[in-house]
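Yeah, one chain of the complex is gone here, protein chain that is, but the others are all in their spots.
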Amino acid sequence: MYVAVKGGEQAIARSWDLLAASRRGDPRLLELELAQIREQMRLAVARVMLEGSLYDENLAALALKQAAGDAVEAIFLLRAFRTTLPRLATSLPLDTGAMRVRRRISGTFKDVPGGQILGPTADYTQRLLDFSLAQSGAEADCAEDHDPLPHPLPNVLDTLAREGLIEAETIPVGDPEPPDLTRSPLMFPASRPARLQNLARADEGWLLGLAYATQRGYAESHPFAGEIRMGEVGVSVCPPELGFEIDIGAITLTECQMINQFAGSKTAPPQFTRGYGLSFGEAERKAMAMALVDRSLRAEELGEDQLAPTQQQEFVLYHSDNVEASGFVQHLKLPHYVDFQAELALIRTLRQQAADLSQQETRHD
Amino acid sequence: MTERQWQYNFGFLDENTKRMLRRGLLKAVAIPGYQVPFGSREMPLPYGWGTGGIQLTASIIGKSDVLKVIDQGADDTTNAVNIRRFFARVTGVATTTRTADATLIQTRHRIPETALCEGQIMVFQVPEPEPLRTLEASEVETRKLHAHQEYGLMHVKLYEDIARFGHVATSYDYPVLVNGRYLASPSPIPKFDNPKLDRSPALMLFGAGREKRLYAIPPYTAVESLAFEDHPFAVQRWPHVCALCGSGDSYLDEIITDDAGHRLFVCSDSDYCQAQRTLQEGMA
């Protein structure tokens, strides 16, 4: 007998309860505190802040807790909250050259002014499960304070730029206001500021895969990691009614400057080109992937063939947002009875016609 | 009536965002069928689940509106329940399931069977606003095709369908030409509903949140479903009537009732079906 799809409200309320219970897990165990997530899951927090486009470690930790650790869901929660926030001020451009550097490495020179600074990285660990972490309570060794790092630390690429070996980073004519992709739709062809904004918010997995593809031949970019730096950068605003700058705090950033194959023409001598990546927190994988994809999306501007999907703006930028992608992929869960019924009716008609036709043919034989 | 949550602005969106959306809607009404890009906001519901429709509804809903929300023609499907509850919480306006009583109807995949009248507004949730998208992936290209009204590609598709199947093999989201100018997607409604768009007294608004486009069909605008002279447009018909209300002219859902594959056909429009039954009970 036909069971009406009534009672939707009740069913939904019940599913909320089940979700909350699943999130909490075994109630005999201590509940996670936001400070624990913020301090001990800092890379997950950084990803949620970055792709959620909101630098707030506590809110990102809350989103991660609410999403039971699902990064994409946490990003979605943070984004939906962010959209309701008023815009109080726009920060002045950040100066990553003035960064309080905690890590800075270059893959292009054996030594650089200021030296290679490894900082907190898993790069040189052996990836063996550390069973001492299985027991809580073990005290971590406090890092000893070494000589203070030189500050500010010059950027490696500046040396090349002074020689004219790498393209200059010049402010575009008129220094136009960059677009805000959370306020105005992405339109094509997308300017580099719009592209970089999209890539900064882009899903890390998507960027990583695309970046990897550029290295394996789906684009031609021949990259070198010119410089990767991580540390704290001051943020300041200059309210027009006050007319002077106010320091409002500092955020952790990772910046990657890739040096890529040179371009040149009859009129311009060959120069290395740049790919740029920037992320919140300690997020080197994301910043490097972003720099590779940024460079491959510059194909048109640099007069290169655009044969690979990684060079096609629409392909890369339209599919980079994991909140959009996750929603649309999963919307297939929603009822589609009506359209499916339409397809059923159609396919039955077509099959009936085919059957009639073959029957007629048999009769003619 | 649900109590409105005062922590949020009326309709969830801030007033500047609503103004931006309404400017977009005015443009859309002025150029029927043209897809207006807009600064779609991130909503507390997933993309693909009606964020475009929700934003449009939020931008035009007023305190005196009566809201109906349907999905698959029914008021009680989970997503419709969810969206109706959302608006109840952030606006506190009256909601209804009765088509005739509603001033504003947000829908996914159907147009109600009860004829709409002047003053009513339909808001459609649109997953893919570009009717040419499956034929041409690039947005830059499709915008050019619209600008130059070059719709040969769509006709090629219809030709090819007839050559292969003897029919146009599109049963929902059937492309329409609005006001003789813009090719548009009617959203994934079954083609059964397409004739209801033509010269409707109601205002039809379409919102695609993820794709950041909105468009409109103003009241009494000509909406033509593409076809050939010798293969005219036709809607779905069933050899059955609704098993619940006996209606023979409504769109039917097919329900599998047991493991032996027995089926039942019932109205997809739950309000219409209920009204028909009430009418019969009254007469009995």
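In order of appearance the chains are A and B, and numbering begins at 1 in each one.
Simple rule for what comes next: a residue touches a chain if its C-beta (ideal position, glycine included) is under 8 Å from a C-beta of that chain, and two chains touch if they have at least 3 such contacts.
To be clear about the criterion, contacts and distances are computed from a predicted model.
Look at the chain that isn't drawn here: its UniProt entry, checked against "WG repeat protein", "Methanethiol oxidase", "Putative phosphonate transport system ATP-binding protein" or "ABC transporter permease", names it "Putative phosphonate transport system ATP-binding protein". Set against the missing chain, the residues B:15, B:101, B:118 or B:160 yield one that touches it, B:160.
The missing chain lies against subunit B, touching residues 147-148, 150, 152, 155-157, 159-160, 162-164, 227-231.
Convention: only the chains that are shown with their structure count from here on.
Distance from the subunit A centre to the subunit B centre is 34 Å, each centre being the mean of its Cα atoms. Only residues 8, 12, 14, 37-44, 46-49, 51, 71-74, 76-82, 85, 108-110, 127, 137-140, 165-167, 169, 171-173, 188-192, 210, 212-213, 236, 238, 243-244, 251-255, 257, 264, 266, 268 of subunit B touch subunit A when the two sit together in their complex. The residues of subunit A lying in touch with subunit B in their complex are 1-2, 4-9, 11-12, 76, 79-80, 82-84, 86, 182-189, 314, 318, 323-324, 326-331, 334-339, 341-346, 349-350, 353.
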